[in-house]
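Everything on this sheet refers to the single structure shown next.
Note that this complex is displayed minus one protein chain, with the remaining chains in position.
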Amino acid sequence: MKLHYYPGCTLKEKTTNLDESTYAAMKMLGYELVEPENWTCCGAEFPLNEEKIVGLAAPARILRQVEMEGGDKVVTACAFCFNVLKQTHIALLNDPLKQKRINAYLKDDIRIDPVTKERTTDFPEYRGDVQVLHLLEFIQKEIGYEKVRSLIRRDLGNLRAAPYYGCRLLRPKGETGIDEPDDPSIFEEFLESIGIGVVDFPFKQECCGSYLSVSLPDAASEVSYRILRSAKLNGADMVVLSCPLCYYNLDRRQDRIREKFLEFTGMPVLFFTQILAWALGVEAEILGLDQHFFDPRPVLGITDKAEVAS
Amino acid sequence: MFEPQIMCFLCKWCTYAGADLAGTSRMKYDPSGINLRVMCSSRIDLQHILYAFRQGADGVFIGGCHPGDCHYVEGNYKTLRRSILFAKMLEDLGISRKRFRLEWISAAEGRKFVQAMNDFTAQIAELGPLNLDKMTLNNQKDFSHE
Amino acid sequence: MRTILKLGKQEHRFIDRISELSGENVYSCYQCGRCSAGCPMAFEMDILPNQLIRLVQLGEEEALIASKTLFICASCFTCQSRCPKGINIANVAEAIRYLAEPKGKDHFGPDEVPAELADELP
Partner (left out) sequence: MNGNGKKKRIGVFVCHCGVNIAGVVDVERVAKALEGYSGVSFSTHYIYMCSEPGQNMILETIREEKLDSIIVAACSPTLHEKTFQSVIELAGLNPYQVEIANIREQDSWVHSDKEKATLKAIKIVKSMVEKVLQNESLEPIRVGVTRRALVIGAGISGIQSALDIADHGYEVLLVEKNPSIGGHMIQLSETFPTLDCSQCIMTPKMVEASRHPNIRILTYHEVESISGYVGNFKVKIRKKPRFVDPDKCTMCADCEDVCPQIVSDEFNMGLSFRKAIYLPFPQAVPGTYTLDIENCLGLLPIRCGKCKEVCEPDAINYDDQETVFEEEVGAVVVSTGYDLYDLNHLGEFGGEKYEDVINGLEFERILSASGPTGGEVRRPSDGKVPKNVVFIQCCGSRDPENHNPYCSKICCMYTSKHAMLYKHHVPDGNATVFYIDVRTGGKNFEEFYQRTIDEDQVLYVRGKVSKVYKEGDKIIVWGVDTLTGRKIEMEADLVVLAMSMVQTDGVNELLKKLRISSDANGWLSEAHPKLRPVESLNAGFYLAGCAHGPKDIPETVSQASAAVAKVGDLFAQEQLLHEPTVVPVDEDLCSGCGICVTICPYSARELDKEKGVVKVNEVLCEGCGACAAACPSGAAQQRNQTDDQIFSMVRAILRG
């Protein structure tokens, strides 16, 4: 089955492990992912101000492209892209004036084919009918946990994972989130369906520090550390998440966290698609597990090539 | 100068009492409207309105309690729902929907009653006479309520 | 410091502008402080989120533009999700940043991010 999938820049440039594991897992679940042609950056940040309407053009253009290709929904694995696209979808849906203004931009779109140099103009307007789903939602609503359960090939029953939602899957509260902001369960349900133990921990919806890791690295380390510590205190073997920025703060910056908090011994941080693909029997090499700062392979029981192959 | 005739149906509990308050406060307003007191605005039916137009009214006004304040729980909601139909049917019959008005005026809103009366009278004056009575005068005998 | 409370034209213009830009009703805040209580970055802030809204209510444009808090807010929306009055405080902070920019108050730009960070940062 074909499915529109929007990867987003980070997944192609930096956290390729999220992108590759998504492809691998979805293949096992029977889906062929199709990326909308000529997709661009989602904008990375939903414009909060009324006046920053141009910021909606990029995400709206992506949705329009999906619509042009006959799609009625698009899934993302990146929590940030999901958030921007979903908020854009809702903003345009609820505000006809906004939709009109954005369509005025979209109409003037010009595309030049890099090879033939052929110019395409006169694009259609975006009608606003494309549903934006995070992959966790797609699994819950369209694939179904029963089906996932039936396709599991590896037993992860001895492992305990802490689902980390972060901000972008749940907030802003209201239509944008995929679950209740303070009482979510979709991630837990997903983990249960792949047969891994689930750890409940009170920091699952706390902020990782976001881009403050650039401007205020110490502060970001501190909040990231509290999340990892809480997961560990509650008995987690790993943290599972869906946002590249959270992954950056919680995994890639563990060096800084360990410098600052000496008692912290580290914690594997995995994308939800990596653990899904692993449970579905995908080979470890494809999952980009070697890209992590804290190597998750030992906890998954991957010690050498031979074992992986089995 | 054209002096409109306005038929006002007022609910006893709110708008009629509001009109009384305008009186006790000695507020002045245009005398074009004459009030008929009903227990509830929901007592008024399309045929009362059409009849008023046929009898020479240039405008028909219904006054009821504010939503949630109806003495009969929800009569004003019924009036509201019906009035949407009234306005549509009036248009179908060639009578401007501007000749019909529904207002929520409480017993404490004498001033609002005065404003509504003046405003509605001015609006009707602008529309000019309806003359439905003259148009249909020949059929008067057929009308069973004569 | 002597504080003179004045709500004149200028202050009202500022409050209205913030409401317009953010789409939030800043008047509806009743200062329960829940935004600050749940804010993950509050420990770094010079004024707390509830104080930020308060200063908007008081029309204190200058104090707001001078505050560090504007650029510490991580836009995590925890405040928004728990505010009993449904105020999106991150939106309000963004609106103030928008007004602060032309006044020369800005955070550092992409070119200031260290190269080794830029390589990896999403």
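Labels A, B and C are assigned to the chains in the order they are written; within every chain, residues are numbered from 1.
The working rule: contacts are C-beta pairs under 8 Å (C-beta built on N, C-alpha and C of every residue); 3 or more make two chains touch, one makes a residue touch a chain.
Source: prediction; values computed, not measured.
Undergrad: Counting contacts across the entire complex, name the shown chains the missing chain touches.
TA: Missing chain, whole complex, touching shown chains: A, B, C.
Undergrad: Return the single residue from B:57, B:95 or B:124 that touches the missing chain.
TA: B:57
Undergrad: Among B:34, B:93, B:108 or B:122, choose the residue that contacts the chain missing from this document, as touch is defined above.
TA: Reading the full complex, the residue touching the unseen chain is B:34.
Undergrad: Touching the absent chain: which residues on chain C qualify?
TA: Touching the missing chain: residues 30-39, 42-43, 47-48, 50-51, 78, 82-86.
Undergrad: Of the residues in chain B, which ones touch the absent chain?
TA: 5, 7, 17, 19-20, 22-24, 26-29, 31, 34-40, 42-45, 47-48, 51-52, 55-57, 71-75, 78, 82, 114, 145
Undergrad: Just checking the interface: what residues of chain A touch the absent partner chain?
TA: 180-184, 200, 202-203, 230, 233
Quick note on the criterion: only the chains that are shown with their structure count from here on.
Undergrad: Using mean CA coordinates as chain centres, what's the chain A-chain C distance in Å?
TA: Whole-Å distance between the two chain centres: 28.
Undergrad: Approximately how many whole Å separate the CA-defined centres of chain B and chain C?
TA: Chain B and chain C have C-alpha centres separated by 52 Å.
Undergrad: Mind checking the centre-to-centre distance between chain A and chain B? Centres are C-alpha means, answer in whole Å.
TA: 61
Undergrad: Among the residues of chain A, pick out those that touch two or more other chains and give their numbers.
TA: As it turns out, chain A has no residue touching two or more other chains.
Undergrad: Can you list the chain B residues in contact with two or more other chains?
TA: none
Undergrad: For a test of understanding, state which residues of chain A touch chain C in their complex under the given definition.
TA: 10, 14-15, 45, 48-52, 80, 167, 170-173, 181-182, 205-207, 209-216, 219, 222-223, 244-245, 247-248, 252
Undergrad: Please name which positions on chain C make contact with chain A in the complex.
TA: 20-23, 40-41, 43-44, 71-72, 74-78, 80-82, 88, 90-91, 94-95, 98, 107-108, 113, 117, 120-122
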